[in-house]
Every structure is written in structure tokens, then in C-alpha cells.
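The complex is shown incomplete by one protein chain, all other protein chains being positioned as in the whole.
Naming follows writing order (A, B and C), and every chain is counted from residue 1.
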């Protein structure tokens, strides 16, 4: 049995090991991929820190990671659409294909959803095995770092494009990696004015690079007042919530125009988030969209087009590059919030 | 100056007076209407009880009431679309027509909204004056009691029809008058299974009459479990929240299928309503719509069709009829919750 | 090799044979079904008559038929969601699952579409083999005749429900079997006024039974004038075109209100259909939807709900029942147009 290096959560508690594991076997419907790039998601950090939900959810040991790109090195007997040598990425939502949600084309909220790197061994490794049904063939012109970031980019695409933003004034709360990607998507989609907020000025600077027209630090500026002045009291036409912060959400809803639309991707530490439903949702006639995952695969067509056409440049978002063995540096930077997206590279 | 009888909020504190007032004068753009029926809204009861918001909002004295039907007896010089003798009702949202919301066709959330019976003298009177812009010509086949109830019926129509409910399984939480109307609208619109919940069994009985297929009292039954059993774990496809109760909302969101839609009309006593946004909105990919008022006037076309075609029978919802002078009986019944819709009749 | 009886198109030219064929073998991903009911589609008649397109499209011999219900008698090794004894029907669009359309959830217009009974052996037989991916598990309360008719019913559902019809005034042109189903769907969905047109008075009588509120024979009545009178010059809010007749389409577009919606399912004999695009589409701001097939499988959920809830009664549409061996009687009746839906029953 061949061996490979991988980042493995071996036991409860903070941390993970860089250790060797067997290269996965390939069933009839699976594809074996040599990972060439993998990026760190906020949820990886939660697992690394072994936050409270981990115990009940995760079966150890588990190879971590799900954002990735790589090259197909072996395909199962029943695999039809992918061949050895293909340059691919992974849709990380492993869907059942037969539940109510799947049969309505909503595979991203499959009733039996499994997630790569949590419920099945993941991508922080030299090799990964994936069911053909979640393999996406990359456009060869897209660099491997960008290809790995397509998965969270897909989240940004779905959050921004729940409605047309062209010629609109919008607010993006939270400029972590996905918030920054959302700024880029909104810019590419023709939003006329993009307010971006964060309490971290370095991230706000990145937001400017991604196309924000106005950056606001809520610790220094009254966000709602600034927006109301700018819009002559009308408010923004769309709120894109990327912070998972209840205050940011509350301010965002306050700044939203009556009849406007709020799109929520950020996850909250609080189990119960207080909302002034009467004033900010019901009486203002607001539509609020919860977004999770990507539409399979219509969203991937969009990420491909945005990247291969040159409409979207991910370089400002990718702030750090490490060897896979240095994954701990990445985890620390992510926990501190002093970074954009971090890409890891397994040994060749 | 001619006199008329009216229900007037004359001073702060609980209560109102049945007293005489001048018949309103008619400006160039106004229409004078002899009120033939008027119904009590929950918000009338809040004003009657002089709840905390009243002091800051309401200028006294104020003639109460906004749900109504009547006959045009005089029209201003500039009025074009209505004539003496027309049988009409009132859209109660007085919109400015020039703000951002109005110019986007969202007059129901006008930035300068005034509400009949709160910001301008209302309909619990023998006569009312209305701007032509909010006068709706009733279909003559609709009885005057039903015509008065069209306004809250419009709320029910907009709440239910935010998306197609035909052949769907839905949950309506709260069977007060508007909840009951929503049951009727959902039935007329082809919903296949309509779960209706309330803690008042008498209201649940009315829900059955309006077309609910299953009634559930959350004090006696586990609503979420019942629905999950019925739907084999998939959940309902739509939640229509009419109770303004945070527990009903939480249960409703729990019972909602991933990718489903929640439509919220009920107003909450709580300024801040706690919501498990992660689990019930974001990760489930839920769309949530705040609904207020009626689309002006597309909703009125729909209420007209539903009533004149015989698709919807409002009789089970209208539980009490009183002379206008007996309005206090109505206010008490509404405060107790032991009624459906109550219609008042001014003297001929 | 076991034998079965089947209706087989054996050679070019009009007609088909009732003859014996081998019971199909079952591959790993297939399901073998004993057919208990099968209904005749207009396209079956075109094939039976060997119309011009047949030569280039159809490879002979071919077992005809695609609308069906039956019982699973054997499943392939890889089949997961269906078991022996299940009561099932067939989605007749065999989609590839990997093309641009399929990966956008539009399997009904798959770029590599194959159709049951045309490109693969069909359902006018004692047994049929189907890929698991197109097998739909029927609700056991739905009678087998109705279950067979679910497939065209799905067409009617998608044609009618391209937009909400509740409380709307609509026009359905053409009362062949699918037109009649559309009348039923529109009625169940809360359309207030349903004009139905056909040149065959017997079919118009069936339309009345299915819920049409007004029936019009264009050979006897001016359809456009009648509708314009009824709607006070506004026109109908939706056109549902089921006739495939250019005059019916032209009249329908004339009768459509500005800003209205036309939904087209009927296929035209004419390769080029003349349309007054300026007046009837562009300057009126019309939306026109081409409909083909069913959404896989969201439409099937709707047909199931409509039938199992009792909202829709298919009995008036099913005018004839024959033994499978008498299929020729059915083909003749269909060609004459003097029938609704015809259901065939294979020998037990």
C-alpha cells in the first residue's frame, strides 16, 4: 500500500498532525487526484481548534481540507466524464442525489449531505479520492491557486447573485476572504457603489483592491449614517452579510432600503441571533436569503467564466502561500484574521 | 358645517369616544365616501389601548379605522377615475409617489408612508375623505362586509403568493383573522396540504372551515415532529408566519424544508426576535420574505377576482357584526382573541 | 429467453404490429417493470403514421409507447432507490446528466436527450426496462390509469405554472388531452376565469368538466372580441397554447394583455410559424415560454400532490380504455381527435 503525506486530525483537542497515510483506493465510481493546491477555509480552523460541535460531528482520524485543485491520476471503472490527466477541482458537498432537495435540483442543501474533509477524508494531502459526481473539470487557463479558491468563490458568487446587482448600490459587511471575493464578484457584476465594512483596516485595504468604492470601519465611522447620507435617505439596495457578526447584520438591515434584499452567508458564533424583525424585515418588505454551498454545477460555470475571462483577479485575496507541511502557520494566521486566503502546496 | 358620528381617539390612554365630528371637506384631489362597513384590525386595538408607540406617533384627536367599504358621495374637481355613486374601498397606505420606493413600484413601503386612521382621519365614521390615488372601485357583486375585509385579505394574498403554492405542502402559524384569510387564500391557490397552528382551538375550527387540511395546537402536539412524520423528514415547502410569536416562528423554520421559503406578516411584541440563523436560515438555504401592506394595485385585482369568482368565502372569518356605536364590544373581543374578523356598520 | 407481447414498429410506413419480443434484460443500473397501464400520446400517433421525420430519427424495430405505470419485478445490482414490488412510472426523457443543460438542472432539454419509445424500446409491452435515473415511485393511492397519465399531466403542470395563475384570467387554446389536463391544473391552481377554445365541441364539453369557466369555438365565435368584452379591453393575463395551430396562437397573442405571459406547449405542423412580433410580442412587452417535458423531478412531486390530494380528477379526460392488443382502435381515435386520453392495458 502506497503512502502519502497528509494533514490529519488524529485526536480530540486543538491541532493536527502532518503524517503519512495510505493513498486512497479508488472504487468503481471514484476518481483519484494528485492534489496540487489546497486552500484553508474558516471551517478548517474551527475543526483544527476542535470547537464544541466537532466532538459530535467528526469521526477520527480524518484528513482535513476541502478547497483544492489537482490532476487526475486514476479513474474507477464506471467513471465516464473524467479521464487521467484532467485538471480538476472538487465540489465539496457530497450529495445523495435522491432526497427531496436533490430531486428539486437543490443538491447544496441535500438532506443527507456529507462534507469533504469533515465526513470523508479531505484535500490537505498528496492524493484525494472523490466520487465522479463532485468532480469539476477546470479550465486549463486558470492557475492552480485560483482553481483551489473557486470553491469559496462559488459561495461569493451565489451570495452576490441572488438578484441582479448591476447599477445597484450595495453593502458588504465583513471583508474576510469570502467577503473580499464577494467584493470582486459584485464589482465584476456591475454594482455601481460597493460599501465594504470590517474592523480590520488591512482587510479594508484589500477590499479597495478588489473593487470596493467605499470602505468603512464601524469602530471609527457610523456605517448607517454614512450610507443614509450617501443615498439621500433611501439606503442600499442590497446587503451581503459575510461577517457573522450580529451588530454588522443589524446595521446592514438598518442601512437597507425598503423592499431591498439581504443575502446571508456568514455564520454566527451566537446560536440565537436577535433581529428586529418588525422594523427591519416585516414592515420594510425585505427579502432575506440564506446561502450555503454552491449550485451544482451552475455556479461552477460562473466561477470558471469570471476567472478565465479575466474579469476577476484573485491575486489580492491570496495573501499567503505555504508548503502543506507548514499548514500550522496558516491556521494561526487565519485564527488571528490577519490574512486573506492562504494556499497550501503538497510536495510534488 | 355638517356633522357626522365617528369613533375618535380624543386623548391619551385606553379607550375612544363615539362622538360627532364635522363631515370632512373635499379638496380637488379627494373623494368623499359614505362609509357602509368598516372592520377592526389588530392595529386598531393597539391604538385603542394606547400602547407605547402611540404617544410618539399619533396626533390627537384622530378618527380611527381603515378597513372599509362605502359609496362615493362627492368628488374633487381634479378627480378623474371615480364618480359619485361608485362602490369603493380604501387602500390604507397613503404613499407619496415620488420617493425611491414609489418610483420602483413599491408604494407599500413608501419612504414617506402615512396610514389611514393613524396619520389621517379614518373610517370608523359616517363619512371619510380619501385621496383619489388610494380609492379602489369594488366589484358590485362583492357584499359590503367582504369588501371591507379586502384590505387584510390583500395582506394574506401577498403573504401566501410570494411564490407559487400550487401542489405544495405548507404551514400557516397563527389563525387570527389574517391567518384564517391566509388559509383560505392558500386553499384557493391549490396548496395540497395546509397545516394550520394556533393555541386557540376555536380558531383552529375556523381554520378547518377555511380549508386547512390539518390543524395543530402546539400546546397539545409537537408541531415539528408531526410535520416531519407527515413529510417523511423533508419538511414543509413554505412557512406562512401570522402569529407574531417567536416560538411559532422557530418551530416553523425548523419544520421548513431546506431550500424552502418563509413569508412573515405577523408583528412581534418583542423588539428583538432571536433566530437560529445558522441552522434555520443560512445552512438550510432558506428565503425569508417580510410582507407589509398590499401591492398597489395589483393585489387588489387579485382580491377582487378571488371574491367575485366565488373561489373564496369570507363568511367563516367574519364572526361578529356590530353597529359602529358598539365598537367597544369589538375592541374587547379582539383583545381577548375570541373572534375572527369583526365588521362595524355606521348608521344609514 | 422469455417472451412478451408488445406493440412494435417493425417497418417504415403506417401501422405497427402486436407481436412477441424478448423480455428485456436488466443491466446493473436498470429496473425491469411489468407494465400495468400505458397511455397514447399524440407523438405515438405521429410515429404510427410514419410521418416525415420518422425515417431519419427512428431505428427499427422499435417498441412504441412511453406514458406508463407498472410494478418493479427486477432491479440491477447497482440500483439503490427502487426495489422489487415498487409501483412506478417513467420520466420519458432519458438525460445524459453531464452536458451543459443537465449540469444547470435543465435535464428536460439535455443536449443528448433520448426519448423512451423512440430512441429506446418503450412501454406498449408487458415489460419495460428503464434506467433507475428516470424511475418515479408512485403514490400508492393513485390509480394506475391516472399514474400512466402523469407524464403528460406534468407537461400541463409546467405549461400552466410558469407563473402564478391564482386569481388570474387565462386562455387555453386547444382542448386535446393535454389541453384538458391544463384546464384541470389551472382550475386547481386557482385561476379565476378560464377561457378554453377548440373547434371540436365534444372536447369543449370535456373542458367544462375539467373546470373551464367559458368555452369558445373559434369557428362559431370571435374569441378575441369575446375576451376583450369580458375583460373590458384589458385582455387575459396568460395564454396557454396547446393547439399547435397558428391561428389559435395569433388570436391568443391578440387576446393577451400587455405585459402578459404566453406559455407554449403545442407543436405546429408548420415548420415556420408566422408571428406579428412587433405588435404581439415586442411592443406589448410579452414574455413567451417554450415548454417541453417535465422538470426532473420537481414536476413529478407536483403531479403526485395534485392527484393524491384529490385536487385533480382525471376521469373526465380518460375517455377510452382498451386492451393493449386493441391499440389500433386507440390510434384511429386519436388521429380523428374524437377522444380524450386513451389508456391501454397489457395482459395480466
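Basically, a residue touches a chain if its C-beta (ideal position, glycine included) is under 8 Å from a C-beta of that chain, and two chains touch if they have at least 3 such contacts.
Bear in mind the structure is a predicted one, so any value in this text is a computation, not a measurement.
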With respect to the chain omitted from the figure, which of A:142, A:157 or A:181 is a touching residue? A:157
Touching the hidden chain in the complete assembly: which of C:22, C:273 or C:323 does that? C:273
Which listed residue, C:46, C:137, C:209 or C:284, touches the chain dropped from view? C:284
Per the definition of touch given earlier, which of B:3, B:83, B:98 or B:271 contacts the omitted chain? B:98
For subunit C, which residues reach the chain that was dropped from this view? 99-101, 104, 106, 108-111, 231, 233-234, 257-259, 264-268, 271-278, 281-293
Identify the residues of subunit A touching the omitted chain, counting contacts across the whole complex. 157, 161, 163-164, 166-169, 185, 188-190, 192-193, 213, 301-303, 305-306, 308-309, 311
Identify the residues of subunit B touching the omitted chain, counting contacts across the whole complex. 80-81, 98, 100, 103-105, 295-298, 301
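Throughout what follows, only the chains that are shown with their structure count from here on.
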At which residue positions does subunit B touch at least two other chains? none
